[in-house]
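Selected chains from the complex are presented in situ; the others are not included.
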Amino acid sequence: MLEFSLRGYSFAVLFAASVVCPTVVIAQQAPPQKIETESAEVSGTELAEEPDQELSDRQIAESAALAGHNAWMLTSTALVLFMTAPGLAMFYGGLVRSKNVLSVLMQCVFLMGLMTVLWALYGYSFAFGGDGPYFGNGEYLFMQNVQRTWDDAAGAAITPLFGEYPAQIPTLTHMLFQGMFFIITPALICGAFAERMKFNAMALFSILWGTFVYCPLCHWVWDGGILTFGGDHSIAGGALDFAGGTVVHISSGISALVCAIVIGRRRGFGHEDMRPHNLTYTVIGAGMLWVGWFGFNAGSELASDELTSSAFAVTHFSAAAGVLGWVIYEWLTSGKPSVLGAASGAVAGLVCITPAAGFVQPMPALAMGAIAGVMCAFACGTIKRKFGYDDSLDAFGVHGVGGTLGAILTGVFATRACWDIADGSKLGVIDGGGIKVLIGQIVATAVTWVFSIVATFILLKVVAALTGGLRVSEEGEIRGLDDFDHSEEGYIIH
Amino acid sequence: MKKIEAIVRHFKLEDVKNALSEQGIAGMTITEVRGFGRQKGHTETYRGTEYAVDFVPKVKIEVAVDHERSQLVIDTIIKAAQTGQIGDGKIFVSDLSETIRIRTGEVGNEAL
């Protein structure tokens, strides 16, 4: 009964909200609030639309700067969405049995819809509003202070800007770029409970997890919260996290492990044939993730400058070394280099370099990728077998383990030669900065682990209570989720 | 007439077909099947998870022949398909009470 009522109706609320909100916001629109945390100003380009007005050299240069940075950031934003679908959808979709392939694709596409709507309504505000230690505020609710507004005084549309002059982008762009992270993070978790979780439970869990785990974590690390590097409220000095080692990968990887354990193993796990039904998808998906990750990591510079190129380079190198690391480890230990290993190694290398992308040099990046390739192979093989949990697509083995490695190694390899983030003082161990940064990294990692475990556990219990259990019935699991949850089939030959 | 069904290894199909053709066997029908026999029960490990490959892909060859040539067909198949390793497959022989060529309506041995 309760499950039934939750089926579509819980979403109907959102749906209605998205119809009602415009009116609300429009009613409020009249006086554009002064945005204090960001420097918002009339942009040069808009003025240019009045052709009679003479433009100064500086105005042209400023609008050119915005054009260049915005071009890269919008491209990066598109690349990060590209990671979720088609990228992750193919990578994960290929790994399940054919009877569940659509359910996995659905998780990706549905989350692209669901998480985006949440982000628009309140997510961005909860993550990036204000600079309190624990949680965002209402500053950006319903895209206020993000969207363009009409300024009667200037007689023009004005746009809030983000970033330090002169490398500025519209706050809209920042919101979009970060919104793509809000989509992919819960999608990564889906790898842990693939092939057995109910669709409505997955949807409800993602709403709650995004709101109560992702938004706070994002605020802690990237918006002046308790884990921000050198922030006012920082614990142990905070963490260096360039593109989401803690926020995205540790959080999703650890939560994934909790999900796998709480939900339990798939029926037949350990003896039935559960090999990937379409490794070609997995490899193609891995290639797409690699390409998209350039947006993820190099985009996290939030501008198109020299550090952007550096972040791009180390991302690429770590992925490459990850391929070699995993494949060679496997070749030596099991006698054959596997295609799945090559694809997984690339992802492991990418995960590991994520927090470090703006802080480490190319050669350390090769080392980080290689280490991640080997360690994640070990985690997905030996460790998983030893403990017997069923992390279906190795969300923990790759993102949890790789993310944790990356966070810690960032403390070892970070250097001011990449990003002089601390006013000229040395950063990581090898840079000569001592163990201060390393300790900050370890503390932040520990905080993220504990928070993710506790919060995910509680949320799963809540979801189970509200939806009448997290798993599909035994019959559903045997028939496959595609048929059971969606009445569809992945492949039909006729 | 006899129907001879042979379950053989995939990579032997080409050899069996050629051997039968050489003996003048003009027709056959092939089906993809999965077999379970002594060759069963081997376990593999994939990313740390064990699973049993109970069924191995095989190919089934069906040949309808007249009585006289049935032994020839059987011998030919055995020779071409044998590797001596477990999993080589089986041959099942049964009787056909009638055979018809759809194109012409011919029946019996003529239809083969």
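First chain written, first letter: the chains are A and B, and each begins at residue 1.
Just so we're on the same page, a contact is a pair of C-beta atoms (placed from the backbone, for glycine too) under 8 Å apart; a residue touches a chain by one contact, two chains touch by 3 or more.
As the structure is a prediction and not an experimental result, all values here were calculated from the model.
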| Using the labels shown, what formula gives the copy number of every chain type across the whole complex? | A x3, B x3
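One rule holds in what follows: only the chains that are shown with their structure count from here on.
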| field | For the chain A and chain B complex, residues of the former touching the latter | value | 269-276, 340, 344, 380-385, 390, 394, 397
| If you look only at chain B, which of its residues touch chain A in the complex? | 43-55
